[in-house]
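After the structure tokens below, expect a handful of questions from me.
Note that one protein chain of the assembly has been removed; the remaining protein chains are unaltered in position.
As written, the chains take the letters A, B and C, and residue 1 is the first residue of each chain.
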Amino acid sequence: MSPDILDESCVIWFGPQHVSAHGWAAKLTLVGDYIVECDPNAGYFHRSAEKCLEFRNFRQGSMILERICMMEAFLGEYPYIAAVEKIADLEVPERAKIMRTIMMEFNRIHSYQFWFGQFAGELGLFAMLLWPWVDREYSLDAFEQLTGSRHTVSYATPGGVKYDFTPKFLSKMDIALSRCRNRMPLFDDMLAGSPTFRLRAEGVGQYTAKQALKWGLSGPNIKACGIPMDLRKDDPDPNLAYDMIDWEVPTIHNEDHPGECDAFDRLHQRFKEIETSLDIIEKLLPLLPEGPIIDPKARGKANRLPEGEGYGRVEGARGITTVWLKTMEKAQTPWRAKIRGPCFASYYSLKHIVPGARFADFPAIFGSLDPYPGWWDR
Amino acid sequence: MGFVGNLGDIFRILKHVFRQVFRRPFTYFYPWEDRPYPETTRGRHIHVRETCTGCAQCVRACPVAAIHIDKEDKKFEKDCALTFDYTRCIFCGDCVRSCRFEALFHTPIVDISEGDREDLIYGPDKITTLDRDPLEWRGWRFR
Amino acid sequence: MVGSLGGYDMQFDFFTWFGGLWDWIYGILLWFWAIIKWLGIWILDIIDGIWILASIPENFMFLFRAIIMPGLIFLLLALIFTIWFTRKIWARIQDRRGPTHLGKYGGYQLFADAIKLMGKEIIIPDKAKAWLYRILPSLLLVIVLIPFAFIPWDPYWNIMGPPGAAYGDLSVSLVLVFALLTAVPVFSLLIGWVTGSKYSLIGGFRAANNQFAAEIPMVISSVGPAMLAGSLSLFSIVAAQTSIWYIVLLPINFATFMVASIASVGTFPFDAPVADSEIIFGWRTELSGIYFTVIYFAEFAEQMLYSALMVSLFLGGFNGLPFLPGIVNFIIKWLVVYFIFTVVTSSFYRLRQDQIVHLCWKYLIPLSILNVVLVMFAMAYLPWLVPLVVGG
Partner (left out) sequence: MSDTPGSASTVARAVINKYPKIESKPLDGNKVELVVPIEKIRDVVAMLDEEISDALPESMFGVDLTENKYELIYIFWSHLGKMLIQLRVQLEGETPEIESVADIFPGLEWHERETHELFGIGFKNHPDLRPLLLPEELEGQFPLRKSFKTDRSRMDETGLPKPKPRPAPRGESS
């Protein structure tokens, strides 16, 4: 762009006290109706979770992590527990493995249900904002039945899980999942089947797979480009049950622009993710064996950890979520904990995706990337 | 898709929305009607001093230092007084899990908002009593 | 040479001058008194004239109709009902209950909201033009309320009577209604401009853009009824629909008029002017307190007005069940149209402003012209249709 175009530019702050920018701010430079520069700003939610983790012992740390992103609380807390288990060399009973996996997929479905509503709300349809959230209520009821809390489940603990499945929980989960499955055609009609939605989402916020890899995007945002990059398949955690069953990584292959994805593809990808998660839960439930849910020695082992480094990774609802832990000899608390949130990369990539888009497309772009401020501010 | 296909989509969406108008709303009449809370709900705590041994495991388990223990204040043989600071409590349930003497429970009372900040700090008297239904919890009667 | 002018000195007798001063002041006082008296007489004359005019039965009835029924008071009550009705429908669509607490089914909720909004502090931004900020919202409400004078609620009992009567309907009232409605986005643009915020300026431009897109298909759609009735008077158009409602002949025009009117009001899905996910509340961002209340009322009044126009242009206005009064027929149809209007507005995603223009010009204009042309051919080749259409 030539400098004289920028002379007529207008700077607009998108946030932090904005209706749909909840806790973040992007500085947009507009020329006419087009955005020429986007400067995302972070730090409005910064509570220094990494420093906080240095003062919590290994059973308390996951409470901090699940509060970073309430929508995928269990997926967020799990990498910390995986890292602790790796350092302490803990074995998890088979039953607990499958229960963890079921809970993770359930949490993932809940996260996408929330996201559908959020995205539709950002595109201006308030009916679709609340319809998926009604289904989400059933998922939350099931979480509450199992763990006692609706969002911050704090379900896993080093060496197993905290609460056993009860028949009441299983029936509530069945209600929630069947309702989710039954309402998928309706959401398909209201989102992907809506001509106005197609007008708003198609061709908006395109990027290629190569660019996405360079920016560090992961999860549905890169699977929509056709790359089946999924840690559940590629690098399954030994204490999860993903390798016990057969399942396929869902990807999108768009004929019009192979190797690229736009907002519509990312929505479609999340539809497929929900179907995969339902499928995984359906296949795992019959495999649930009888037995203990927690290794009885784990509590003592997790009190003091040997020196070591552990890297817990999990495929979250928004992408690769990892916690890197370093412990010193006989440590009660971690020496250093690094949280890698998936949205750190997707929020950063706004800087590259947004320029060239129309101002009205900005909500569609950031909505389709599914950013959650907790993940980059921590 | 074409023009006719789009028209079909539009009418299908209108049909969905039109049906929704005549459905029963999902939300509750909150102050008069509340959702049922399961027994596992992690609401405010109840402290049973009869069985408490003052081992302070709940205090050590708390990730936010919301529990204050006073070992001098004894009502029974070896119990202690607990003060819960609900301005800090995050209802993670670790104190209840760490209690091996069945002396600390969650109750399904979750609407504990108060007009004054100080009222949210539940002293030893307040944490051992319940002021509304259910007044009975896991076999113990509180009043 | 100070004091000498033209060769001789000026002579100034102070006492003579001072003696004449009183006369001079007295003259000025008389002059002022004359002005005040003249003004008083003038105002009294006007009041007298108004009394004389109002005491004529025809004029008195006109005033009664304009102020009480179906004029201002009726409109305000209808507005209150409409806002409640809209909120209930929106709530039902979104799986909620809507207002429930105040009054039966939350009927008094609007009063509570209005009192709350009026009680709020009015914050005028530093960069805003304060007097324009204060005056424009009420002007907008006035502009939106004036066209209701031309809505034919009833064969006899509406604000402007039947043509030919005293204060009869204008022969071009349809054009006048559109002329007044065109001013609404001008006010939106002005409000967006003078409130001194980038969000509101963008919103104002988008409001102008909406009107720019929606005006032409709307006017062309209303050409159909006007042509069939052979009149531009709203009353005559309604009166011509005794045998057949024009929606039977002009269904596509009804649809295009509805879409164009939604776009013109600027509510969902054409709410790019007030798109809250990008430009907070568009041109209304900086309005606060009573000014926001007024704007909020004006939006609903505009939706009511378009529903009423749809009823009178396409659904036969006061024609309907013969044993009911005309106004009851009108209101029943009006509620049904308003319900459809609200359902349509809350089913689609917000369109981008270039897509609004695209939709309106590329689809709505050809469709509305197509229907008008089809009906023209029908009138030409089906002679038995003509007496049905012109009405009796």
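Just so it is clear, a residue touches a chain if its C-beta (ideal position, glycine included) is under 8 Å from a C-beta of that chain, and two chains touch if they have at least 3 such contacts.
Remember, it's a predicted structure, so these values are computed and weren't measured experimentally.
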Output for the hidden chain's shown neighbours is A, B
Touch assignment to the omitted chain, from B:67, B:103 or B:130, lands on B:67
Omitted-chain footprint on chain A covers residues 42-43, 46, 48, 50-51, 55, 213-218, 227-229, 234-235, 307, 311, 320, 322, 324, 326, 328-333, 335-336, 338, 340, 344-345, 348-349, 352, 376-378
In the full complex, chain B touches the hidden chain through residues 56, 59-60, 62, 65, 67-71
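The rule we apply is simple: only the chains that are shown with their structure count from here on.
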Contact graph of the chains (line, ring, star, complete, other): complete
More Cb-Cb contact pairs, comparing A-C against B-C, go to A-C
Chain-centre distance (mean CA atoms) for chain A and chain B, in whole Å, is 26
The distance between the C-alpha centres of chain A and chain C, rounded to whole Å, is 49
Multi-chain contacts in chain A, i.e. residues touching at least two other chains, fall at 127, 131, 134, 194
For chain B, residue numbers touching 2 or more other chains are 10, 13, 16-17, 20, 26
Chain A contacts chain C in the complex at 10, 12, 14, 18-20, 33, 120-127, 129-131, 134, 194, 196-197, 199-200, 358-363
Interface with chain A, chain C side, in the complex: residues 90, 93-96, 198-199, 202, 268-269, 271-272, 275-281, 346-355
Given the complex, residues on chain C that touch chain B span 89, 91-93, 95-97, 100, 343-344, 346-348, 363
